[in-house]
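In this view, the complex is presented without one of its protein chains, the others remaining in place.
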Amino acid sequence: MADARFFTPCGPFALGELAALADAQLSGGDPDLPIHDVAPLDHADRSQITFLDNLRYLPQARVTRGAACLIRPAVADQLPAAVARLLTDQPYRGYARIAARFHPTAAAPDASHPPGAEIVRDAHVHPGARLGRGCRIAAGAVIEDRAEVGPRCRIGATAVIGAGVSLGADCIIGPGATLSHCLIGARVVIHAGARIGQDGFGFALGDQAADEAGPLKVPQIGRVIVEDDVEIGANTTIDRGSGADTVIGRGCKIDNLVMIAHNVRLGPGCVVVAQSGISGSTQIGAGSILAAQVGIVGHLTLGPGIRLAARSAVTRDLPGHETYGGAPARPIRQWRRQMAAIGRLARKRGGE
Amino acid sequence: MADARFFTPCGPFALGELAALADAQLSGGDPDLPIHDVAPLDHADRSQITFLDNLRYLPQARVTRGAACLIRPAVADQLPAAVARLLTDQPYRGYARIAARFHPTAAAPDASHPPGAEIVRDAHVHPGARLGRGCRIAAGAVIEDRAEVGPRCRIGATAVIGAGVSLGADCIIGPGATLSHCLIGARVVIHAGARIGQDGFGFALGDQAADEAGPLKVPQIGRVIVEDDVEIGANTTIDRGSGADTVIGRGCKIDNLVMIAHNVRLGPGCVVVAQSGISGSTQIGAGSILAAQVGIVGHLTLGPGIRLAARSAVTRDLPGHETYGGAPARPIRQWRRQMAAIGRLARKRGGE
Partner (left out) sequence: MADARFFTPCGPFALGELAALADAQLSGGDPDLPIHDVAPLDHADRSQITFLDNLRYLPQARVTRGAACLIRPAVADQLPAAVARLLTDQPYRGYARIAARFHPTAAAPDASHPPGAEIVRDAHVHPGARLGRGCRIAAGAVIEDRAEVGPRCRIGATAVIGAGVSLGADCIIGPGATLSHCLIGARVVIHAGARIGQDGFGFALGDQAADEAGPLKVPQIGRVIVEDDVEIGANTTIDRGSGADTVIGRGCKIDNLVMIAHNVRLGPGCVVVAQSGISGSTQIGAGSILAAQVGIVGHLTLGPGIRLAARSAVTRDLPGHETYGGAPARPIRQWRRQMAAIGRLARKRGGE
C-alpha cells in the first residue's frame, strides 16, 4: 500500500512473529507466512496485514482481501474464511506495533533526511552552537548562538533553533518550526510550523484613558519546558512563561493548531486535540484528554484524568477522573440532559 | 485604486468589452469609454468600474463616483444618473471576471516574482530534484531530493518542497509553506505557512496503565492527494493519511487556519471557511460548503451539497443537499426553532 515514493517498508516478517509483536493469538493462519506490509481493510492484498478496530468499518472487513487481520474475538467470524485472524482486545494498539515494525521512520515529520544524507547542507549554524553526534540539519535551517542540539536530532528545512535553546537526544523538528526560550527533552517531535517560546500575550489593561497608547506590555521572562517523549502538532503555538515557566509534561501529545498560553502546565501523558486553546496559568493534571476545539479560561486547575468532549468550554476548576461536555462544561450526563431538554422544548413549540 | 507599489493594472479596456466579459447588459453608458481599473463603491473614480452585490452597501452605491457599476436590474435605479449600468443577476461573478482581466496576477500569494525575476536565486535545490520549464524559485526556498516541480510553478521564499513531492503545472506555493508526502495537481495555490503532508495525529490510547509512557504512536504511511485547481489558505494544516490517503478534490477552496486530519476526503468543489476542523476519516461530498469555525467529528459521511452554518458541530452522518446549523448540527429550521425557544424561555423567566 505505502507509496514507494515516500515509504520503503522493512520486512517481510513472518505472520507468527507479527502476532507475537501485537500480543495477539493467531487463528486460522500459517505462522511462517511472509507478510510484506500493512494496509487498510479496503486496500490490503494477499501479502499484507490489516486491522478492524472501529466497528463502523465492519462492512469493509467482511470483504477484505488481506492475508491477515487484527480483530477482536467477538467479531472475528465476520472476516472472509481466507483471512488469518490475529485475535486481540486491542487491535489498534497491535496494529500500531506492527506498523512501526514495517515503517520505523514514518513517525518523522520530515522526509528530507534519507539515509546517507549529508550531516549539514546549506544550513546556517552559528559557530557558538553545539551539535551532538549524528545530527542531521536540513537546508536553510538556522541554529543560533549557544543553542545545544542533542545527538541524532534531525532539524527540518528552514527550521529555526533560537539562541540558547537546548534539545535532548533524538528529537525531530519539522520544517519551518521555530523554537526560542525553551528547553526540550529527549525524543520530542515538533511538527512543521509549530511556534515554541515566543513571548506570551501579556498586557495590563488597567483603566485605559482615551488618550493612552493602548494596553501596557508585560515583559515575559519565563521559558517553555518540554519534557521527554512529547509530540507537538503543525502550526501549534506555545508561549513562554511570564515569570514562571510553561510546562508540557512527559509524553504529552498535542495536535495541530493548538494554542497554549503562558504559564500553562500540562501533567504527563495529556492529549490535546486540534484547535483547542488553553488560557494563561491554567494547570491540567496527568493523563487528561481534551478533544478538538476545546477552550479553557485562565488560572484554573483541572484533573488529573479528566476528559473533555469536543468544543467544551471550561470556565471553572474541575475535579479529576470525570468526563465533561458543553459550554460551560459540566459533567457529561448533565450536559446530555440539557441537550435533550432543549430538543424537546423546540419540538413542543414547533408542534403547536 | 490599486496601490502601484503592489499592483499594476492591465488595460484600459472599453466599457462594452467589459460588459460582454461579465455577461452583463450595458445601459446608459458609452461602450467605447476606456476603463482603467476596478475599485470599491466608495473609492471608484470616473476612470473606474465598481459593483453592488450585497444590498448592505446600497447607501454607498447611491453616491458612488465610479464610471460604471455592475448591478442587479431591480436596484439599478438607485445609482446616480451619471453612472453607467452593467445589468446582471450575478454582479459579484461579473466583477470577478473583470477584476481578473485588469489584475491577472493578483491571485498569487507571493509578490516576490515580478516579470523578469531570476529563475532561481539563493534557493536550495537538491541535485536530485526536477524543475519544469519556466519555474521561478524564490530566495531561501528548499527543493528536496526527488521532488518534481511542474512547468511554470512559482515557489515562494523559504517554502519547502519535501523529498519525492510532485507538483503539477502552474502551481503557486506561498512563502514559508511546507509540503511533504503529497502529490499536488495543476494550478493549485497554497498560501503562506500552510502545512501539507506531515504525519497525522495517530495514537492508540488503549487502556493506559499508570506506568506507561503515554499514548502509542501509529506510523502514518499514507499521502495527501491535492487535485487540480485547489486553493489552500495561510497556516492551514492537512495531515497525510494513516494508511489510505487524505484527498482534497478538484476545485476545493480552503481558507486560513483550517485543520484537515488524516484520511479525510473532500469531494470536488467544496468550500471550507476559516478555522474549521475536520476530524480523521470523515468524507464530505462534492460541492459542500462549511462556513467558519465548523467542527466535524471523525469517521462520518456527509453530503454531497450540504451547507453548514458557521460554528456548527457535526456529530453524525448528514444526508446531502440540505442546510444545517447548531451544535450538535441539525436541519437549519429546527436549529432556529430551538434558538427561538431558548430566547423565549429566558425572557419569560426574566419577566417573572
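Labels for the chains are A and B, by order of writing; each one numbers its residues from 1.
Basically, contacts are C-beta pairs under 8 Å (C-beta built on N, C-alpha and C of every residue); 3 or more make two chains touch, one makes a residue touch a chain.
Being a predicted model, the structure only gives us computed values, none of them experimental.
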Touching residue (missing chain; options B:Glu144, B:Asp170 or B:Asp229): B:Asp229
Sole residue of B:Ile35, B:Ala68, B:Ile196 or B:Val273 that reaches the chain not shown, by the stated touch rule: B:Val273
Residue of A:Ala20, A:Val75, A:Val297 or A:Ile332 in touch with the missing chain, whole complex considered: A:Val297
Sites on chain B contacted by the missing partner chain, in the whole complex: 1-3, 5-7, 38-40, 42-43, 54, 56, 90, 92-93, 95-97, 99-100, 102-104, 106-112, 114, 117, 121-122, 138-140, 156-158, 174-176, 191-193, 229, 231, 233-235, 250-253, 255-257, 268-269, 271, 273-275, 287, 289, 292-293, 310-311, 339, 342-343, 345-346, 349-350
Contact set of chain A toward the excluded chain (per top definition): 124, 126, 140-142, 144-146, 158, 160, 162-164, 166, 176, 178, 180-181, 193, 195, 198-199, 201-208, 212-223, 235, 237, 239, 242-244, 257, 259, 261, 275, 277, 279, 295, 297, 299, 313, 327-328, 334, 337-338, 340-342, 344-345
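Here, only the chains that are shown with their structure count from here on.
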Rounded Å distance between chain A and chain B, as computed from the means of their C-alpha atoms: 27
